[in-house]
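My structure is below; once you've seen it, I'll send some questions.
Yeah, one chain of the complex is gone here, protein chain that is, but the others are all in their spots.
Chains here go by letter, A and B, matching the order in which they are written, and residues are numbered from 1 within each.
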Amino acid sequence: MPIHKAEHHPLDAYLRTERLPHVWCPGCGLGIALGAYLRALQNVGFDPQETVMVSGIGCSGRAAGYVKMDSFHTTHGRAIPFAVGLKAARPELNVTVFSGDGDLFSIGGNHILHAARRNVNITVLAINNYVYGMTGGQLAPTTPESSITTTSPYGNIESPFNIAGLMAVAGASYVARWTTVHERRLQKSIEKALTKRGFSIVEIMSPCPTTFGRRNNMRGIVDSMMYYKKYSVIKEHPNPLDGVIKPGEKFIVGEFMDAPDEPTFEDKLEELKNKEFLKTSQADRTTWILEHRRHLETLAKIIGGEQ
Amino acid sequence: MARIEMQIGGFGGQGVILAGLVIARALSLYDGREAVFTQAYGPEARGGASASGIVVDDERVDYPYPLHPEILVLMSQEAMTTYLPNMRKGGILIIEENLVHLDGEPDVSELHKIPATKIAEELGNKIVTNIVMVGFIAKVVGDRIGLKKESIKKSVLEMVPAKVRELNEKAFEMGYNYEEA
Partner (left out) sequence: MSNEILEGEYFLSGDAAAAEGAVAAGCKVFAGYPITPSSEVAEKLARRLPQVGGVFIQMEDELGSIAAILGASWGGKKSMTATSGPGFSLMMENYGLGMMTETPTVIVNVQRGGPSTGLPTLLGQGEFMQAKFGSHGVFEAIALAPESPQECFDFTIKAFNLAEKYRQPVVVLMDESTGHLFEKVRIPPEDEIEIINRKKPKEVPYPPFMPDDDLIPPMPIVGEGHQIHATGLTHDEYGRPTITAEAQEKYVKRLVEKIRKHADEIMDYEEVMTDDADVIVVAYGITARSARRAIIQAREKGIKAGLIRLKVVWPFPDKILQKYADKKFVVAEVNQGQALIMVERAIRKSATFVGKMGGEPHRPEEILKGIEEAYNANS
């Protein structure tokens, strides 16, 4: 059968087409996830020029290299704090973090908790493929119990994170979960996340046949998709604490959290900037000294063994 | 006036840090002197003794810590045990007379005594003990270190909260005008 190469793709305007084909394996869900994100961007009408993608390390991290917008491929786990700083500097820009489960919830776990707590106005797309794909299929903080990975050869003895529950408790404004089978709903959910004021996160369950599937009876390119189809249950307003995923059991997809708008971190930073301050000269001179006096006395106590 | 080293020792909470800071700041900002303020260092500061150091010079101060202070102010017995042995022989010693009891005759050129805590208490608040002492220090060594009364007073008043400015001013004056027995 002759291969037909399409001249144009509807998302070309959003892609660095010269960088394609991408590095992702056949059967990988990242293409679907990225496609859903770009279509969502298009639908909500965000100007790519005012949109920034930040990613970490891993297969998902490579997405930043393919989008035709300002994009940063940072170090492992640090996409979130990089985005926090960027957003603080330029609150008018739309900032999306596109990264994987290991990057966001293991090595970067602390950062995402605090970004959610601060209600930083960014959108996080968390690609959950259960595994560290780029490095060959090691155990991730999301790997289901008893699953085989290269570093859990006898089956995972740990419990994975319930990402939805974790994020809701940490203070996220919007929390949803979809799989790559639910492309349309996923895209709508990303649209909502992009326009939501505050910290929003969409967990995207995405297959990795190459490093996870083949060790866990989902070797075929569509096996994981079939699995998602069979076991996912769409629920209205599910309880985030019910977001636990167990192998061979039904799991919930849907919007776990859609909180009423609260001031974002950037709103509060702006508010601080516009405050009326005391004239610095005299007032500040005094407070500086007092501050330092307190410090020195605390230090004296520490050195003196009183503390 | 060459390099002069000064140290004010007492216990935590007595305000010896602020006392040193206001003096060094006045010397530096208002009296055209080069002055460095530091906090007492290392093992000798253990055990609750706290001290501030001031080094004043005509030119930029090089080594910023007092090595062998020629002016030593003591506000606690522990400070005496800690800091007196290191004092330069023939220097000026100022003590809080009710809190420091000297064993024997120290090798100093001048010994000045003031019941700073009692004076502060009589003013209604022990918290200004340090400022009484600052007033007294200004009187005793002011000329020798190049510290003018109006400068140190200004420095004190700028650095204390507005609501206690009056109290501090009184405390300063009481110390400055104290007549030794």
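Note that in this section contacts are C-beta pairs under 8 Å (C-beta built on N, C-alpha and C of every residue); 3 or more make two chains touch, one makes a residue touch a chain.
No experiment lies behind these values; they were computed from the predicted model shown.
Contact with the undisplayed chain is limited, among B:L29, B:I127 or B:L157, to B:L29. Within the set A:N110, A:S159 or A:N217, the residue that contacts the chain not displayed is A:N110. In the complete complex, the hidden chain is touched by one of A:V44, A:L86 or A:A259, namely A:L86. For subunit B, the residues touching the chain absent from view are 21, 24-25, 28-29, 34-39, 41-42, 61-65, 67. Subunit A meets the missing chain through residues 16, 19, 49-50, 52, 54, 57, 64-65, 68-75, 77-78, 80-90, 92-93, 110-111, 113-114, 269, 272-281, 284-285, 287-289, 291-292, 295-296, 299, 302-303.
In this text, only the chains that are shown with their structure count from here on.
In this assembly, the C-alpha centroid of subunit A lies 58 Å from the C-alpha centroid of subunit B.
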